[in-house]
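As you look at this complex, bear in mind that one protein chain is not there, while each of the others sits in place.
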């Protein structure tokens, strides 16, 4: 849903993209420039280059550089296969073949660099993807801004009773109001005290000249995990797809999925053919275990199989029936 | 200092190692076991295997497994160099040669696995070392304990005025008391509200049956960055040395250096020869740039060189003079 | 087949394991040692530790060290999930769950180190697996032995006419004899000339004192790609499984698959529960694309689907029918 909406959005007219005035000025300046290049260039991505796609209440994702396009994947594959791919005239066919057969190295030949603003607890999940380059805002050097993620009411979910890492229904009324109140108040108090401990004005001078400020690297420890940070994050297309296969998945926490959804949109602008193949062979594909495959074969042979005689445990059985779109009752 | 003390500490008698009763029972059980193995075994590390070395106020580092020893480095090097190393009879000499000449791959043949308890803001620095394996306690699945890092008074440093990422003198008296009060109070309040939002007792049942609990993955965002987390962290000796060269360095933030210091002690027990070479050729070595080398040569030729005619800027000059143990006045 | 045979083989009685006399002496010495350890120990792997499993005509694989066992996977997962996994009492169930849901990090907590002897053209495929540690015999430092891979007659396959990277039927009679003759003769001539250019006896002294020897790093370029090399190769269980999923696959070149098959046997001794789960959820599993899944659903609903109205191209259709065990005629 979000994805579809965003894809149609004219970014140029987004009124609130969660950037600061300084950042907006930088974006405007960057977009005013234009150069001649002999490199592979993707018009669809150039159209949105530097623009900030807002995510959550204060975050954003924006593309600040990229290398390669769909044709670069094909080009790398043809180097590998030499004359062996001469007969495949169709680039899309080759890209789909590569993805289907896990020939992943040609996808590593494309690279993208993003500027992301995100809450620290999301950054902690994100950073687990190790094959990427990162420069994060350092709270040892500089003072963090007073910005915290406060969930929109529709995302204030209860703990799922069936899934230890999942969410259940949405909190309502007083219960929701109480949670939002707590999150807002604690962020405010913690940040007030962060500032008091720092005792540092925007020019780095003491606010109160009678006392010393605590070192920035210490004071920041008082900030809650929903404080926003920023980073430049650069990765190749293969690892981007791996990131998306885990983080745009329905089991991912909503807050990181919101970023992944935007990144999927950007990937579609960048490498539309690879993006489509990625959906078909990865995002919307299912893996059947040896046991599950055996059951499908039995069912195709006309047998009625029940969980009890399936060889699968209850959970695997339920997952299989869901994947096949069949009732488990 | 800490290092020396720890090295002499009889871990068996540490009264407070920052572990829980459950963990202490597990450690006792693990240490009660003993197996026969044909693998390389290091008695010095076996002596402290599983024991928790306390770090900061609630943290610890403990070795939970290891692979290889000093001899394994030599063995790998001899595979590479074949008969070419037959003449080097001395293992220590070979290890020192390897380290001196950046032949790093033999050091990758040793592996160590640690269990670490550490504040989140330290974990965020630590995780930037990408060539390692990590399993961290998940606050999506489980509830974090009420434990926060509160600096000891001697570590309550002011911001350095000369170094943007450094610390200056120590806060005293009322100013120190105020900072400690803020850190303690905010942690207490934030954790109280975390618990209230969760509404979950140790068995996962609601504390207050009249209302729903907020999803764990959301509630945790209210916790400050000094909350403690835990992880298993595994890396090879080469990457451990790289970690230590950055994190046991005097420019590292004290709180991560406290962990690095303990890890250095453990490395010395594990691979004493490599550890000694590492000190000589990395930790206590200095790098002279082309310009700095030129100045040293001129000085050795009897010339008196001043910063103005050194070709170095003021900062580089100061760093060089400090490295050479010479006054900069 | 090979796998099954090997699993039953008493390695102690293997008459020809492709090791040299020196290596045999080292293996004997290593196996004679035994130590006490508190580390996780796997008896099944200790039984074969250091032994060489012969592969191809002169190659081998042997385990020289390992860290962790099935329980170490579980232990790491329980650190991550905390109290969240208390209800799962069954280790095998947890391991299967982890593998099924691509929770890969706990598998990274186990590490294995192999000594492998292999032809250079196999080494060139193998080294593409980047997340591993390698120390290879250096032909800059030392002289390579006169050992070349010459395929057994049953592996002298023709080029497949349908698959550009596959093999067809086996060469017979004179044609086979001619190929073997060429491979043997060229290896012999190239090695004779390598020795002549080196002009170096086993002690590094000139064979012919009247002339100089060519640098080893140059002379080696005359050796064909079937010359044998050796290395120590160390990786974690997650990356080992990734290696096996690609290299023990029927599409892998036979010569590297022969190594992967032995490594699968060794993995089964090391972590039997994980190995079984790996077979079910990876090796013997199939991935259904969005399109393929849709066809399976239609077939389960009783529809007769033909390639023409499947939305799949001919090749994908054939692959799907094969996976489902159905005729494509």
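Order as written gives the chain letters A, B and C; numbering starts at 1 within each chain.
To be clear about the criterion, contacts are C-beta pairs under 8 Å (C-beta built on N, C-alpha and C of every residue); 3 or more make two chains touch, one makes a residue touch a chain.
Treat the numbers as computed from the prediction; the structure is a model and nothing was measured.
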Item checked: Candidate in contact with the missing chain, chosen from C:20, C:90 or C:175 -> C:175
Check: Which one touches the absent chain: C:30, C:71, C:190 or C:283?
Finding: C:190
Note to self: Can you say which of B:21, B:284 or B:308 touches the chain missing from this structure?
What the structure shows: B:284
Margin query: Just checking the interface: what residues of chain C touch the absent partner chain?
Written below: 119-121, 123-124, 127-128, 130-131, 134, 138, 140-142, 149, 151, 155-160, 164-169, 171, 175, 179, 182-183, 186, 189-190, 193, 196-198, 200, 211-218, 220-227, 253
Item checked: Interface with the undisplayed chain - residues on chain A -> 30-31, 33-41, 46, 49-50, 65-68, 72, 75-77, 79-85, 105-106, 108-109, 111, 113, 115, 133-138, 141-143, 202, 204, 230-232, 234, 236
Checklist line | Touch list for chain B against the chain that is not drawn | finding: 81, 84, 93, 100, 102, 164-165, 246, 251, 279-281, 284-293, 296-297, 299-300, 313, 316, 323-326
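Definition applied: only the chains that are shown with their structure count from here on.
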Next item on the list: List the centre-to-centre spacing of chain A and chain C in whole Å, with centres computed as mean CA coordinates.
Entry: 35
Check: Measuring from the mean C-alpha position of chain A to the mean C-alpha position of chain B, what distance in angstrom results?
Finding: 30
Check: Residues of chain A touching 2+ other chains?
Finding: 164-165
